[in-house]
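Heads up, one of the protein chains got dropped from this complex, but the rest are sitting where they should.
Presenting chain A:
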Amino acid sequence: MSDFAVRVENVTKTFRVYTDRNQSLKSAIIARGRNKFEEFVAVDDVSLEIPRGITFGLLGHNGSGKSTLLKCIARILTPNSGKITVDGRLAAMLEVGSGFHPNLTGRENVYLNGAILGMSKKEIDRKFDAIIDFSGVERFIDQPVKNYSSGMYVRLGFAVAIHVEPDILLVDEVLAVGDMQFQEKCTEKFSELKADGRTVVVVSHAHDLMRTFCDEVAWLQNGRVIETGDAMGIVDAYANKEHRARKVESGGVRFGSGESYVTKLEWIVDGVDTRTCHTGDEVTIRAHYQSEIEIERPIFGTSLDSREGVFVWGHHSRDAGYVVSSIKPGTGSIDVRIPSLPLRPGTFDVSFSIQDRTGTHVYDALQRAIRIDVLTGTPIESGGIMTFGSSFENIQPPRPIAAG
């Protein structure tokens, strides 16, 4: 076995884009010749190596060739040139539907789809209950799938694909259709696959998912790979580029329309702006802003990310019930008070944003503006990034407590 689950070497895929297409013999005879077409390069000389056992993401704008590349890897499309080697059993979840037959029931489709994905009847029999359980559509399993909602479709399709127990799973955008509960199930399943040493290749526009989930990503633009490597850096770079974000001298990056913006962010403990603090400290986040215009009912938001990229916490003034009637042109500040910092020792980045009353327009989003180190304080708990102030008690049957 090689170290790579998938190796893509100089793959190019072009499509024929017809001008005024008419797929009939009649018109071909009348026009006495083939339809006019142009070659459109959807994937342009792409080379990638996807190591075994990692979660690999494909990033890029609409039409950048992500789905086309996945389909080439899944052998649904044949590249014009180049070579793709896939080492292991592969299953793909591409777009909605996964090729169900609308008139057959869910049950029949599971068997059919399983067979198409390469499972034997015995294997499907064995996994059938697990599949139905995972999909959560057991109530509808004996109904034709044409009566399913699009979410149910995806759930069932995904359930079958995952139970193929592929060494390599390709997933294109499907998660967007499922509800929260299902998305969680899926990410859980991804972790499980990852822990088993299987390889997952995902395409998603959900940056949070990509950042926390992928180990490596490739950034595609107009069919070419412009960057590959460590997920966090590239996803951030991509997200920032997408938002036309600018680097800020004092740290972090910002995007937004800029009529009103954060000039300075402070992390205040005991009245001092600091970059180190302790678990359990009372902390005030103070944002200084400058506004060129008057903004009615602005929404101030702040969030913490761990250095590893986990979105730890976020809060905004509307949810807090703190609605300011308006801010006037000029400068000012606002505080967010944290009575007792429930973070275990670690390094965290603070972000702050100013949005309009609906939360749809961003005046300024200053991301990862300051980095703070949390040191050991009280309470001391054993692991993770959070402290709950929890305690152990109530041993049954009662025993004397030797130390506590």
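Basically, a residue touches a chain if its C-beta (ideal position, glycine included) is under 8 Å from a C-beta of that chain, and two chains touch if they have at least 3 such contacts; residues count from 1.
As a convention for this text, contacts and distances are computed from a predicted model.
Hidden from the displayed complex is a chain whose UniProt protein name, among "Metapyrocatechase", "Sarcosine oxidase subunit gamma", "Transport permease protein" or "Sulfide:quinone oxidoreductase", is "Transport permease protein". The chain that is not drawn here is touched, among residues A:Val43, A:Leu94, A:Ile131 or A:Ile299, by A:Leu94. As for the chain not pictured, it touches chain A at residues 1-2, 15-16, 23-26, 28, 71, 74-78, 85-87, 90, 92, 94-95, 97-101, 103-104, 108, 111-113, 115-118, 120.
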